[in-house]
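Structure provided below as structure tokens; questions to follow.
Only a part of the assembly is drawn; its chains keep their places, and the rest are absent.
Order of writing sets the labels: A, B and C. Residues in every chain begin at 1.
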Amino acid sequence: MAELRVDKLRFRRGGFSLELDGLRIAPGEKVAILGENGCGKSTLLQLLAGLLPPDGGTLSYAGKPLKKIPMARRAQLFALLPQFSEVIFPFSVFEVVLFGRFPHRQGNAFTAADRQLSKEMLALLDLSDLAERPFSQLSGGEKRRVMLARVLNQQAPLLYLDEPNAGLDIRHALEIFSLLRERTETIVAPVHDINLAHRFFERFLLLKNGRLLADVPRDELTPELLAETYDVQVATGTAAFLFQH
Amino acid sequence: AKRIVLLAPAAGDILLKLGAEDQVVGVTRSLREFPRARRVGSHIRPNLEIIRSLAPDLLIISSNRFFSEQMAAVVGAPVFTYHPRTLDEILQQIGELAALLDKMDAGRQLIARQQQKLAAIKPLATSPKVIFEVTAMPLMVAGSSNIVADIVARAGGVLLAPGRRKLVRFNPESVLAHQPDIYIYQVGPMNQNPIPPGKRGPLNRLRARFLRVDELQFSRANTRSFDNVLMLNRYFREANNG
Amino acid sequence: MKRLLWLIFAMTLLGSCLLGSTVIHPFNLTAVERDILFGLRLPRVLFSAVIGAMLGLSGSVYQLTLKNPLADSFTTGAASSAALGAVLAIALGIPLPLVPLVALLTGLGGLLLVYRLARQEGFINPVNMILAGIVMNIVASAVISFAKYYFEDSLSSIVFWLMGGFFVVDWGKLLVCLPVFAAAYLLFARRALQLNLLALDEHSAQSLGVNVHRLRSFAFVVATLLVAVAVSHTGIIGFVGLIVPHICRSLFGSDMRHNLFYSSLLGALLLMAADTLARTIIPGGAELPVGIITALLGGGFFLYLLQTRREGFWHG
């Protein structure tokens, strides 16, 4: 079973330390990571994706230690949307999205199928009009969507999305979240918009100062827990706009 | 040898004097004394294709050893390196060249004429200390392996040569400290329009005689070197007499 | 476009073989002419093309792996460390055929040093590569200066060697360089897709399955090898590796699959044409150092592109 297991994970950098004693994420689960700035969400994601070497503990996917999975294989298992990304050459939007097909390349060129998939992915993320535009000439949210398209194009069963709705307008955020909810992939995503996360995710990891405060399903995400995580007062049921895709 | 390609400009004078003008089929661009020979580029960067099309049977090269050897290997002709460091070596190489060119008689005469010139040298009462400036900026002076060192020595002077090199980058304050009697500076392509040293800031404190010479006369080691000995000898004597 | 370029390439090749300080009548070869054509000119023309391709290719890879538009074989210290060996070999009078070998050795030594300096806790990142390259370049250049100074008898040999050029070429050298280029080109071309991903940030590239550190090290080592081989045979021919990749990026897009190919082709074209001009432009058989023509041709074209299509050069 393609389960993600974390045991006694330890990591420190400067004055920050992250400890995670045990975590299992089953295939298809939609897990949001909640926690304040600097609590270690991005760091955890990088550790899970094998981009940072942990100082201790083990990570395994489908029973296999992460260390033993070669990098090329990992890209077929996990995809990562980093919090910040950059592209130094003037690549076009289509080229960037096509990069997502890299783990599935046959030989040294992308196939017509890859191109077709990329086009579909562009359409899915409402980017078809921008396909030929240089990546550097996009608005912030557009760039972000291009990167999301690249990540989804990777067709990995496990997606690490670092703040997938950052910089997205509400329509695109909703579209993408409902899209994600309906897909079979496992999703692990730090999210700052708690109401949105609450609607679309089913399990919540609450992180504070590098420690796991709680690991709860949707109906146990109580105002008290949130209050403790963020040190704010939380109430429910108050009037607000509700956006529907 | 009947088809010579001459890549060592200094040897041009000797070939002319040996009467071998017609045997020279290729010369570098800086040699104007062989109007009938083909130009084969510069002596540091000769043109291989032309040299090969001339089908030479002798290459005369200067000290640019690295490329010359490589070239000889491609052209397939024997190589003579003309690179004398003293007057004796000039005479010796004249002899060798004469032998190669089958001009033994002319060679012997040429050598004898040079030795005659040396016989005219008159001894000096005291040996002047001499500095020979090659370029003014940066200040570089002749070192002890420069042909100038032997010329000065034969003329009765002592070259203040700070190193066993041909050119030495020198320190103006060391010139002052060495207190030379005679400061020779050459003027020519390497040292164009230098300010006369006597008028230069750091050197105007120097109590020396300043002599201006022509670079083309001095820098090439050939029969002219012998004339230079005589000229310097005369000059040193005048200097000694006040 | 690609076909047009190949056509231009073939025509330049033909022209280069027929033009020169001695005239060649292609349909009516004398023995000497045949000798010159096949013994001297053809290998030289081909050699200049191969070296140009090597320099263009290495520059393309350097700019990508160092993520810096100023990166080339100089800034990485590769050219100077290879040149160092050649200069010392010339100065010490080591036999000719060994000079490229010595150059290659010091080039590899320099490579090792830069590589060790650039690694930090097992990782190799562009800024560290740049800083390490600066160190290597400084040290090698200092020693070269010293050699120029100390071995004054060899000064003109050294200076002219450093100026670079295709002086004496035989089929043997070609037989060394062509396979090296071909191997490197194939190695890169097979990884062209991965190389593209180095233009992304490290995490994105890595999560796409590229072992960024290994690929960067690999690309760096192979590019440096290319430069070491090229420099060891021809001296330092500057700017080809710097401008050709920029020109190609501007004309043919950023995709490394194209950039690798066009950088090689344009590098070959540029150097071949420049060398032909260098040996024919002055009547009387004198040769200009090829670097001068390269700089004027390449620099002029670069200037033109900079005026007309600035956007395609570099993101920023």
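What we mean here is this: a contact is a pair of C-beta atoms (placed from the backbone, for glycine too) under 8 Å apart; a residue touches a chain by one contact, two chains touch by 3 or more.
Note that the structure is predicted; figures quoted are calculated from it, not measured.
Overall, the file's complete complex carries the labelled protein chains at copy numbers of A x2, B x1, C x2.
By our rule, only the chains that are shown with their structure count from here on.
Viewed as a contact network, the protein chains form an open path, each link joining two chains that touch. A comparison of C-alpha centroids places C closest to the centre of the full protein.
Each chain gets a centre from the mean of its Cα atoms; for subunit A and subunit B, those two points are 79 Å apart. In subunit C, there is no position where the chain touches two or more neighbouring chains simultaneously. Within subunit B, contacts with two or more other chains are made by no residue at all. Touching subunit B in their complex are the following residues of subunit C: 20-22, 32, 35-36, 39-41, 90, 93, 96, 99, 149, 152-154, 156-157, 160-161, 165, 167-168, 170, 279, 284-287, 289.
Within the complex formed with subunit C, the residues of subunit B that make contact are 29, 38-42, 44-50, 52-53, 55, 63-67, 69-71, 73-74, 165-167, 169.
Across the complex, subunit C meets subunit A through its residues 64, 67, 189-194, 196-197, 199-201, 203-204, 206-211, 249, 253-255, 257, 311-316.
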